[in-house]
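Read the structure below first, then the notes.
The complex appears here without one of its protein chains, the remainder shown in place.
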Amino acid sequence: MSKVCSLKEAVGEFVKDGDLVYAAGFTHLIPFAVGHEIIRQGRKDLTLARATPDLIYDQMVAAGCAKKVIFSYLGNPGVGSLRMVRAAIESGELEWEEYSHFSMISRLTAGASGLPFMPMNLTAAPDLEKVNPNFKRVVDPFSGKEVMVVPPLHPDVAIVHVQRADMSGNAHIWGILGEQKEAAFAAKKVILTAEELVDEEVIRSDPNRTLIPSLIVDAVCQVPYCAHPSYTQGYYDRDNEFYLKWDEISKTKEGVQSWLQEFVFDVKDHAQYWEKLGEETHKRLKVKPKFSNPINYGEF
Amino acid sequence: MSKVCSLKEAVGEFVKDGDLVYAAGFTHLIPFAVGHEIIRQGRKDLTLARATPDLIYDQMVAAGCAKKVIFSYLGNPGVGSLRMVRAAIESGELEWEEYSHFSMISRLTAGASGLPFMPMNLTAAPDLEKVNPNFKRVVDPFSGKEVMVVPPLHPDVAIVHVQRADMSGNAHIWGILGEQKEAAFAAKKVILTAEELVDEEVIRSDPNRTLIPSLIVDAVCQVPYCAHPSYTQGYYDRDNEFYLKWDEISKTKEGVQSWLQEFVFDVKDHAQYWEKLGEETHKRLKVKPKFSNPINYGEF
Amino acid sequence: MTEKKFSKNELMVVNAARLLQDGDLVFVGVGIPNLACNLARRTHAPNLTMVYEAGVIGAQPARLPLSIGDPTLVSGASGVCSMFDIFSFYLQRGNVDVGFLGGAQIDRFCNINATVIGEYQHPKVRLPGSGGSMEIAAWANRCYIMTPHNKRRFPEKVEFCTSAGFLSGRAEREKSGVRGKGPQAVVTDLAIMMPDEDGELQVTALHPGVELEEVRQNTGWEIKVAPALERTAEPTAEELRILHEELDPTGIYLS
Partner (left out) sequence: MTEKKFSKNELMVVNAARLLQDGDLVFVGVGIPNLACNLARRTHAPNLTMVYEAGVIGAQPARLPLSIGDPTLVSGASGVCSMFDIFSFYLQRGNVDVGFLGGAQIDRFCNINATVIGEYQHPKVRLPGSGGSMEIAAWANRCYIMTPHNKRRFPEKVEFCTSAGFLSGRAEREKSGVRGKGPQAVVTDLAIMMPDEDGELQVTALHPGVELEEVRQNTGWEIKVAPALERTAEPTAEELRILHEELDPTGIYLS
């Protein structure tokens, strides 16, 4: 059953003011195009959860979409500080809830598994546990020792970008998998964006590659270059120059506002955004192909 | 670093009398050749753990290798009863410890994760919990409700069969994955058998396909047709005729003993066993190729 | 016993198939449940998705699968995942609509024994055990049970409760807090039985040519009968054609 629609329609139908949103992807496959569409549609009071808020949430916070962030690493990866989110937290304008990477992912795993909590071993680091009441302790009935537990996270909507998907939402992902699967299964709704929409037969030719099943997908949108300035393994490279440039842009609110005006509000969709980046950038991010050795499933 | 050796050497070095052995593979990739080598080498007092003991443990129990079985489904899949294990249990000659599929897999997952337990939701089925003290309850500190927990399983040795591996033990597996990864990470030692030994570059051409990393592998053995009468996706079909035939053979201890004599003790290795099965069987289990669409990782 | 026009398995498969809904995600085993799902897909439920405990999603078997992990389930499937994922992300998470169950004993409140006859520590008959059924019975939204109808299979109370029906009654299952709604129907070769408001089985429909008395004689307790007792429609020529020509041409399960 086809769930294909435009990104505008998907965000319009599945992202509501006040929602808990999880835009998945650890450095890889970050769905910037969806963040920009959410900004264009003026969503408010969102709780934005991501292990690494990255520029996508820096931009959404700067655009006034968020009332709260949930994260485990608040930086501009490989560059430095995430200025907009950091300033909003330091000024007290933005609520936040903080984890370590593993406790963040464990919350998603509990949510994806239908469990009331996930256990993790103690880390001896006392302070995060003190400031976040979602860390609790449970006694292991076998050893009598304590473990830490965190509750499930159930986003209202998870946004997952993939390399290729069929029209019903069965998706192949390769390269860094991050927390894509856990976020999708934990969420109440899933918006899937894909570089390519492919025939169901392409997916069925390699079922072990299917990380997201149509079962849990609500909307399928074909959005080439969705992840820029992040990347899509095999399709285009990470735009490290932009990550550095953002460090400059985000030194002032004005800088960010004029960037948002030019690259989000003044473009009607991501295709126009990509076009606007220009030839030089397109060429710089191009990737030479390197294919996997195919495998034989056998005609059974 | 190469860990390649003969199956005889691998079993000789890594399987000791009294060990807890987990031969992985749910219906698919069951390492029969290793079971037969363990029988040939006369191992005793083993605790044999598998979700589905299948014919491999029926044969090992009949051969006197085991003092105990740990399982979650004790049947001849698609045929009926697992006569040898069943008879040994009914006559009181064999100890057993019993789980459901998910609680069995959860024990491996706890072991693979370095956790003291894994939680699972209650099932309302009272009796298994009563007869197996490894099911305990823990109160969820968030909801106040109870969950069931099971302790980690740490096999002394896990045996994992794969389609292809490099000499250091990085392995690609496709088709049904069962509990292969969890068993390997949970175990203290891992014997890896592969249909094919391939160049490291083949593995590195598709890192997302690597289910078992060399890190946890102790021995790598090339054993074509290792899984017969089970199967290897893309390499040869399941020998359903043999599963039916075993139901007949195993109606008497004598039947089983003479089969073991002919197909295990009187052959020096699995190559000879496969040869002995004959042309007709080889032809019957042959598989027409059906390849996956390759994917592009990109030359980064 | 009156002369029957249809085989036991034909009656069970056809009537079980009719209970499945289009769009259902079904956690299915091999054998007759697999036939029922494929029959439903080829008739009224083209969008039914088959999931196997081995970790296969959206299987499109090109031949009749003979084991729960048959390679034909994998080639052409829409997805494959680990057993841990299928039990946690699909079943425990609540993504499975329908589970099929069977067992050596089914009792008055749909509790199932697939573990042992006699004392657990000194079994008279050691049965296969739970497999995935303990979890399926608890967490699938709906469950269906298919089994031949005789006194041995239908005792008033199971000797060992491998998977939960309604325990001592619907109230006890509800109190337990498990997410699934439990067994919805037991389809036998004689009749269809469904739990009443207390979770107790009652005969709701008889198969063609079956007398109520026959059901009574083959049930291990005083079986209740629904006020409006129905009769199931005969398997249609098309249903039988699909079963015998497409799904089980060599008669492995339907002979």
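Going in written order, the chains are labelled A, B and C, and every chain counts its residues from 1.
By our rule, a contact is a pair of C-beta atoms (placed from the backbone, for glycine too) under 8 Å apart; a residue touches a chain by one contact, two chains touch by 3 or more.
As the structure is a prediction and not an experimental result, all values here were calculated from the model.
Enquirer: Considering the complete complex, which visible chains touch the unshown chain?
Expert: Per the touch rule above, the missing chain touches A, B.
Enquirer: From the list B:T27, B:S103 or B:N170, pick the residue that touches the absent chain.
Expert: Touches the omitted chain: B:N170.
Enquirer: Pick out which of A:K44, A:K145 or A:K286 touches the chain that's been left out of the picture.
Expert: Going through A:K44, A:K145 or A:K286 one by one, A:K145 is the residue touching the chain not shown.
Enquirer: For the chain left out of this view, which of A:K3, A:R40, A:R86 or A:R204 touches it?
Expert: Among A:K3, A:R40, A:R86 or A:R204, only A:R86 touches the chain that is not shown.
Enquirer: Could you tell which one of B:G18, B:G42, B:G114 or B:P141 touches the chain left off the display?
Expert: B:G114
Enquirer: What is the set of subunit A residues that contact the non-displayed chain in the whole complex?
Expert: With respect to the unshown chain, the touching residues of subunit A are 26-28, 51-52, 71-75, 77-78, 81-82, 86, 89-90, 92, 98-103, 105-106, 109, 120-128, 131, 145, 174-182, 231, 233, 237-238, 240, 243, 287, 290.
Enquirer: Could you please point out the subunit B residues that touch the chain left off the display?
Expert: These residues of subunit B touch the chain that is not shown: 1, 112-115, 170, 181, 185, 200, 203-204, 207-208, 210, 213-216, 297-300.
Everything below uses one rule, namely that only the chains that are shown with their structure count from here on.
Enquirer: Centre of all protein Cα atoms: which chain's centre is nearest to it?
Expert: B
Enquirer: Based on mean C-alpha positions, I'd like to know which chain lies farthest from subunit C.
Expert: A
Enquirer: Between subunit B and subunit C, what is the gap in Å from one C-alpha centre to the other?
Expert: Chain centres of subunit B and subunit C, defined by C-alpha means, are spaced 28 Å apart.
Enquirer: In whole angstrom, how far does the Cα centroid of subunit A sit from the Cα centroid of subunit B?
Expert: 37
Enquirer: Rounded to the nearest whole Å, what is the centre-to-centre distance of subunit A and subunit C, using the mean of the C-alpha atoms as each centre?
Expert: Here the centre of subunit C sits 40 Å away from the centre of subunit A.
Enquirer: Could you say which residues in subunit C touch two or more other chains, in rising order?
Expert: Counting only residues that touch two or more other chains, subunit C contributes 56, 70-71, 74-75, 80, 88, 92, 139, 179.
Enquirer: Note the residues in subunit A that touch 2 or more other chains, in rising order.
Expert: 114-115, 208, 297-300
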